[in-house]
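Below is a structure I'd like to ask you about.
Note that one protein chain of the assembly has been removed; the remaining protein chains are unaltered in position.
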Amino acid sequence: MMIQPRNPVSSIVLRVFLVGLAIICVMPFYMMIINATRSNVEISRGVWLTPGDQLLRNYEIIQSKVNIWRGFYSSSIIAIPSVVLSAFFSALTAYGFAKFRFRGREALFWVVLATMMIPQQLGLIGYYDLVLRLGLLDRYIPLIIPMIANPGMVFFVRAYIQSSIPDSLIEAAIIDGSGEFRTFITIIFPLAMPAVATMSIFTFIHKWNDLITPLVLLNSADKFPMPVVISTIRGLYETNFGAIYLGITISVIPILIVVVTFSRALIRGLTIGAIKG
Amino acid sequence: MKRGNKGYLFILPYFLAFLVFQLYPIIYTVILSFQRPITLIDMEFAGLENYRRLLTTPIFFRAIGNTWYIWMVNFVPQIVISVFLAVVLSEGRFRGREVLRTLYFLPNLVTAASIGVLFAVLMDWRFGTLNQVLLQLGVLAEPINWLQMPRVAQGTVSLIQWWQWFGYTTIIFMAGLSAISEDLYEAAYIDGAGRFQVFHLITLPLLRPTMLYVLVTSLIGGLQIFDIPRVLTNGRGAPDNALTTMVLYLYNQAFHFFNVGYAATVALFLFFMILVFSVILYVLLNRDPESARMARAARRRMRT
Partner (left out) sequence: MKRVLMVAMILIAASAGVSAGGRQETAPAAAAAAPGELAGRIVVWSFTDEVGQMIEPFNQVYPNIEVEFVVIPTDGEAYLNRINNAMRSRAATPDVFTGERAFFRQFIDSGFWEPLSGAPYNAEALVGDLVEYVTELSRDGQGQISALSWQATPGALFFRRDIARDVLGSDDPAVVSEWTSSLERYYELGEMIRDHYNAERFLLSGYMDMQEFVYNQRTAPYVQGSRLTIPASLVEFMQVARDMRQNRVEAGASTWSPPWFSSMADGSVFSYILPTWGLHYVMKPNAEPDAHAGNAEFRGDWGLAVPPAPYSWGGTWIGVSRHSRQKDLAWAFVEFVGSNPEFHELWARSTGDFVSNTQVLARIKDEFSDPFLAGQNHYQFFYDQVQEIDVSFIGPWDLQIQNAWGDQVELYVNGQKSIDQAIADFEVAVRDFLPNVTEVVVER
C-alpha cells in the first residue's frame, strides 16, 4: 500500500498499541521459559519474571523419566513428511478446484470442507479401528499419509489461487505447449508459494503439537513424539511443574526456528507475489 | 478430453486419501449414534433414543448457547483487530514489522493445555496474581473467585482464545492482502481516493475470499472449542456448566460417562450445525457486490 503522510500523534498511539500487543503475546511465553528454570515449589508460589537456578535439576528430572531427544526425533519423522505431503497435494487439489470447471465441483469441495466439521475426538475411535484393520498400528504411516487430504490447506490455497493467479497466465502457458501437470509444477506451485508456505507453518505446528492421535495409534514408548513424552513427565501424584515447562520449552524451540526461518521466506514470497499479481 | 475434466485428475489423490482414511471414521460415528452402551465397549441398537434424549436435554442446549457466546465474544474483536493489524503491517512503513508479526504469532505455538495451566495460576481466587495485584492496588477489598462467575469464566475463555488466534488471523489476512495488486492502490490514489475509501472500495472487497476462509475456519474451529474450558475446569465445565461447550459435553459423555453412542449423536448434531452456518456464510460472502465489481473494473482499466 502506498505511503500516506500521517499525523505524528496517531502514529505514536499506533506504535504504543502495537508494542503493547506484542508484550501481551510474549509475556506468558516468557513466563513459561522462566518457569523452566524454577522449582516446583517456586512455581506454585506465584509468577516469576527472573530466571532461577533449577534448569539443570529440571533437565535431570526429565532425563530420569523419559528420553526427550528420542521424542524430538520421532516428532520430526512425523511432522516433516506430513508437511511436505500436505503442501504438495493441497496445492494440487486447490488448483484442481480453482481453475478447472468439472461436474460436481462445488459438491466435492463441500465434501472437503465438511470433513473439518466433525469433532475429531470421536472420529479417533473409528480411526483406531480402521488402522488396526489395515495392520498399521504402532507405525508412523497412519499419522503421515492422511495428510494428503488436508482440507484447511486446500481451502486456503484455493482461495489464494482464485484471487491472485489470472486465467490468462495459465492459458498462455497451455498455448506455449506446456502440459497441465508441468504448468502446475513450473508456474502455479511457485506462484501459490506464499499461501502454501503460510499453511505449511500451521500444519507443522499442528502436527508437532498433536498429542491425542499419536497417543491412540502408537504402542511403543520409543516411537512417542514430543507431546506424548512431555505428558509422561507428569507423574500421577507428583507435580513436576518445572520439568514440564522445560519439556514444553524444548518442544517449542523447533517450531520457533521453523516460524522464524519460514517467516523470512514468507515475507519474500509475499513481496514477490505482490509484484507479479 | 475437455480441459475442465482434467480437474478430476488433480483432485484424485486427495479423494483417494479421503476414502481410505477419513470416510470410515465418519461412518463409524454415524453408526455409533444409534447405539446404547452395555459395558465400556459393548453396545446394542438403540434406534433414535440418543436423538430423542439430545433434544430433551437442557444441559445440551446450554452447551450450544455457551459455545456460540464464547466464539462470538472472541471472534468479533479478533477479526477487527486482525484486519487492522494486517493493513498496518503490510504497509511496510514500520521497522521491525516482521518481528512484530512473529511475536503476535507466538501464542499459537503452544498448546491450549499449556496455556490453560498458566491462566489457572494467574486467576486462582486466593493466590492468583490477578487478585493479588488488584488487592494491592486497592481495587478490591476481598479476593473475587473469578472463575466461579459464569460470565467472567466465559470471558476468560474468549480472551485466551482471542489471544491465541489473532496473530494467526493477521498472518492469513496479510497473505490475502499480498494477492492484491499494488497498481490498484496506486490507481485509486491517483484518482484521488482517501485512505478509508481505498480500504472500503478496494481492500475489503478483494479480501473477500480470505475473509470467507477466516470466517468459515474460525466457525469450524470455534464451535469445536474444548481444550481451554477443559483445562480451566478440570474437565467439568463448572461453574454449573457455564463452560460446558458442545465438544466438552460430547467428550465428557464419551469418556467420563462412557456413553459413546450419545456422544456420537452430539457430534453429528454439531456437524450439521456447523455445516448449515458455513453454507449461510458462504452464500452471503460469495455474492458479487458492487464494490468488488468496481475494483475489477479498475483492474481491467489499468491492463488496457
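Chains: A and B, in written order; residue numbering restarts at 1 for each.
Just so it is clear, a residue touches a chain if its C-beta (ideal position, glycine included) is under 8 Å from a C-beta of that chain, and two chains touch if they have at least 3 such contacts.
Quantities reported herein were computed from a predicted structural model and do not represent experimental measurements.
**Student:** Can you list the shown chains that the absent chain is in touch with?
**Tutor:** Missing chain, whole complex, touching shown chains: A, B.
**Student:** Among B:L9, B:I31, B:I81 or B:A120, which residue is in contact with the omitted chain in the full complex?
**Tutor:** Counting the whole complex, the residue in contact with the absent chain is B:A120.
**Student:** From the listed residues B:P58, B:G138 or B:G192, report the one that touches the chain absent from this view.
**Tutor:** Selected residue, touching the omitted chain: B:P58.
**Student:** Which of A:A114, A:L169, A:L211 or A:L256 sits in contact with the chain that's absent?
**Tutor:** Final answer for the missing-chain contact: A:L211.
**Student:** By the contact definition given up top, give the residues of chain A that touch the hidden chain.
**Tutor:** 39-41, 43-45, 57, 65, 124-125, 128-129, 132, 137, 211-212, 215-216, 219-221, 228, 231-232, 234-239, 241
**Student:** So which bits of chain B touch the chain we can't see?
**Tutor:** Residues of chain B in contact with the hidden chain: 39-42, 53, 57-59, 113, 120-121, 124-127, 145, 148, 230, 236, 238-241, 253, 255-259.
The criterion applied here is as follows: only the chains that are shown with their structure count from here on.
**Student:** Averaging only over C-alpha atoms, locate the centres of chain A and chain B and give their separation in whole Å.
**Tutor:** From the centre of chain A to the centre of chain B is 16 Å.
**Student:** Where on chain A does chain B make contact in their complex?
**Tutor:** Those residues of chain A that touch chain B are 1-4, 14-15, 18-19, 21-22, 24-26, 28-29, 31-32, 43-44, 46-47, 89-90, 92-93, 95-97, 99-102, 105, 108, 111-119, 121-127, 129-130, 142, 145-146, 148-149, 152, 154-156, 159-160, 162-164, 174, 180, 184, 194-195, 198, 202, 205, 209, 211, 227, 248, 252, 255-256, 259-260, 263-264, 267, 270-271, 273-275, 277.
**Student:** Contact residues on chain B for chain A in the complex?
**Tutor:** For chain B paired with chain A, touching residues are 3-11, 13-18, 20-22, 24-29, 32, 85, 87-88, 90-94, 98, 100-111, 113-115, 118, 121-122, 127, 129, 132, 163, 167-168, 171-172, 174-176, 178-182, 185-186, 189, 195, 198, 206, 209-210, 212-213, 216-217, 220, 224, 226, 247, 250-251, 254, 260, 263-264, 267, 270-271, 274-275, 278.
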